[in-house]
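Heads up, one of the protein chains got dropped from this complex, but the rest are sitting where they should.
Our next item is chain A:
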Amino acid sequence: MREYNVDLEQALRRRPVPGKQVSISVESILAPRERTTAWRKRIIYAFAACAVVISVIFLSKDVWMSGSDMGTVPPHEGYHASNNEDNRTFPMKEKEATALGELQPDQEMDAQLAELDWNGFLEGSTKVAGLELLHREVINEDRQLLFMTRQGGDDYLYELLTVEIKKGQSEAYKVSTSFSAIPLKGPKTYEQQADNDWMTYNWGSFRNEDGHTIRFAFGFVLNERLTEVRFSNKAGQQESALQLSQSNGQRLWFKVLSSELSEGPITIEALNSLTGDLMLIETDGRIKHRYSKNVQNMNSFSALSQQEWREIASGALSHPYLEILNQVNMQDGSQMLLMVDDDRITPVQTYKIYVVNLREESKHDSNKIVIPSSLGVSANVNFADGSLAGKGNEFFHYAWGALYEHAFVFGFIRDAEVAKLQLMDPKGEPLDLPFMTNEQGDRFFVHYFPTNKSDAFDCTIQALDESGNVLS
């Protein structure tokens, strides 16, 4: 039986220094720059003076290019101020936008990261529950940048981590810098919480050994319609972010920018492969403006989500307007589909007919997203001679096209009298084209030519009635 002193522990409930009044200066916390000491201030003033002198020298030599636009830039056409991360009005957003997304290195090194056997973790022999490595960016033989997610508590789902690890003398990696972001909290799904915004954006930077700044950026993909995150500068240099997926399927993106894009203003675009820009972030080093396109402004076809494209690829789409009439697996691993979208008017006045190529981008195992490419035409159900929408004749409508290596012809039948559609090659050899019928009972067709067939577009099409008479 052991002994301890209850009264001693009760005495410890009192404060160690009774009556000690702890005063915290809130002002100095809210105005951190004022905390600098007089000596630091002197150094800052000296640097500022040097900067002024250098600027004056530049200006006097007329070599300074004034490209700065400090005025308020109106929102781009078709965009609204992003409501991801906040719902503030534009002027408020303008004022505080610079603070959004920027990460500072965590000064207090997380014990879990500090004590981790990184060599084992990288080799896979050391597992850490809830910590998932998504990407390794090798900076040089002694340094790597790791992008990871860490599972969180009830109030948030995942913390995004970027960690710089360096080899020590023992060849063992040690964490040297870490950046952490929890862009979204709460039990809602990402899309609900972001109110249909497209992605989160966090960025940080660290100094490379050669003195250059390396900037990196990462975030959650909030809307599956996003297929690319692209960075560019005014010189026209472009780089795309890696598209990554957690083991649970949640998509993320990550990018370590080149030295050219690590300094100076850059533009970040969230893109859809069919519609282009979804979201635009302008920076002048820090975030300056952030705009998003409203998903409600997109038509049903271009607004299909990744999940819906995956369902389409697996033949399981159930969509109120779109019908898949034909689906073929091609030799290059992609799929070609014939899809029809009506104008939601009964009876149907116009069809939008698309040939779609679906391919999985698979540069990385965890990076498989479905990339749709399409070629589509609008066609009036009733032929009107001279109509812009009318390509073909009163018996059928058709269009030629090519996506990647695949050339094709597609269209629909206007006249019920048409019993057969024949494709005639340049030598006059006929090929009967099979029909596919949609829910309204209209007939459609598509034909894919063999890969690299150069004379595909020299073919002609003719419609025949039941007796074999040529109608067109």
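As a working rule, contacts are C-beta pairs under 8 Å (C-beta built on N, C-alpha and C of every residue); 3 or more make two chains touch, one makes a residue touch a chain; residues count from 1.
Here is the rule we use: contacts and distances are computed from a predicted model.
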Q: From the list "RNA polymerase sigma factor", "Dihydrodipicolinate synthetase family protein", "Lactose/L-arabinose transport system permease protein" or "Helix-turn-helix domain-containing protein", give the UniProt name belonging to the chain omitted from this structure.
A: "RNA polymerase sigma factor"
Q. For chain A, which residues touch the unseen chain?
A. 1-18, 20, 22, 24-26, 28-30, 32, 85-88, 104, 107-108, 111-112, 115, 152-156, 159, 180, 182, 185-186
